[in-house]
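Sending over a structure as structure tokens; questions will come in a sec.
Missing here is one protein chain; the remaining ones are kept as they sit in the complex.
Let's turn to subunit A:
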Amino acid sequence: MSKFKKVIGVLLAVSVLAAAGGCGQQKSSSSSGTSSSTTKLSGNLNIWAWGADEEAQARKDAIEVFIKEHPELKVTYTVIPTADQVWDQKASAALAAGTAGDVMQMSPDYYGMNTKYYEDLNPFVKKDGINLEDVITPGLLDRYYDADGKLEGLPLHTNCFVMAYNKDMFDKFGVAYPKEGWKISELADWGKKFVSGSGSTETYAIAKHWVMDNLMVYAGGGTPYSDDLSTSNMGSDSIVQALTLYQKLIQEKIMPSDTAQKTIPAETLFVSGKAAMYPMGGFEANQVINDAEENGINIAFTSMPCDPNGNEINVQYATGWAMTTTCQNKEAAWTFIKESSFANEEMGKINARVGIPANKNLANTIYAQTKIGDVGFDNTYYTQHISKAHMNPWGGTLASSGNIWTAMVQEVTLNGKDPAEVVKTNAPKIAKEFASYSFNQKK
């Protein structure tokens, strides 16, 4: 009997060791080694994410990794498109009704729009004893703190732009390739050389990517508003200069108008050899380069253009995660946000497919070294330029001002109105919008 007890004892000891070994193995595969939680998570976790195409797939794949690594936790998730304000509509209604997910996708370019629905993540960071600067890619974190120091979310990834150009078209039209530091104002001169054909054979110097309105607001060398968002600068001379240039580019067909390519996506215009340049976002690099290669278009890359002061005009679109105040499983939500952002290498690698990941190690290694296609392009283009990029200027709270800017652009580019007059009429409206924003009413 005692022999039998010994055998059972040995078996139990072996099984305990095996289980412990198993746990250890799981931890090492799921963690970046910085701060992954060893606590077994349970209960429910509901995640709301945004995304389309490649980004949506990356989001799903990363969440699936998290689900596999936390089998006791019941995770439900939904990926909602951002196009046509579908996300804004659903998220704002759900946040207000208290029926949003425990974890919500967010961006600092919402400029505090939904902050009141988000938990301050500072206590969670403090409890885990994490120094975020050690683990998060430089330049990605600051915008997640609001003016009061609240950490309203953690970054997931971010994207900026590089200028892709069609070497064949530059050769054909006898124009020198653009070099690092080229100026947007010069485009009005040499861009004209690309203008040819009519109707479906029309060619342009640059495609009108959807980001163009946001880039052009900086083209005169100024900024649309003060850094602390307290005052609008939209009545300044630099805005008049920006609109004057924009008008020239569109009216002389150096760039197609919004509506001229309404049913032909800007990317198609570029990869079909009808536009010589294309501002290529990190989120679309794979597709653009592959499409260009398939169509036999010989492309190369350079920096985004500079303003008259020599500052690069680039815009970044950041994506992060926030924990809602109605979250019922804060421990699981925090673990997900943390792992998604920097503490899970597998999830980080998936994020790196669609942007500069928040995980510092991966941003400098796997992401930066990723080569796309056979055109000599790797992601260092993005990592080198991200620090020069402005945050998307008209997101979230500032969308009402952004819509006025869009109308200003249309007035000068489509209706041919005098830029100075348009600025004179519309700048007071934007100033009024700025005064009405909740963060300025607090001051």
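Assume a residue touches a chain if its C-beta (ideal position, glycine included) is under 8 Å from a C-beta of that chain, and two chains touch if they have at least 3 such contacts; residues count from 1.
As a working rule, contacts and distances are computed from a predicted model.
Not shown: a single chain whose UniProt protein name, out of "NADH-quinone oxidoreductase subunit H", "Sodium/pantothenate symporter", "Penicillin-binding protein activator LpoB" or "Putative ABC transporter permease protein YesP", is "Putative ABC transporter permease protein YesP". Within the set A:85, A:290, A:328 or A:365, the residue that contacts the chain not displayed is A:85. The omitted chain makes contact with just one of the residues A:129, A:149, A:174 or A:199: A:199. For the chain left out of this panel, the touching residue among A:69, A:258 or A:284 is A:258. In the full complex, the hidden chain is touched by subunit A at residues 84-85, 88-89, 92-93, 95-96, 113, 116-117, 199-200, 202, 256-264, 399-400, 403, 406-407, 410-411, 414-415, 429, 438.
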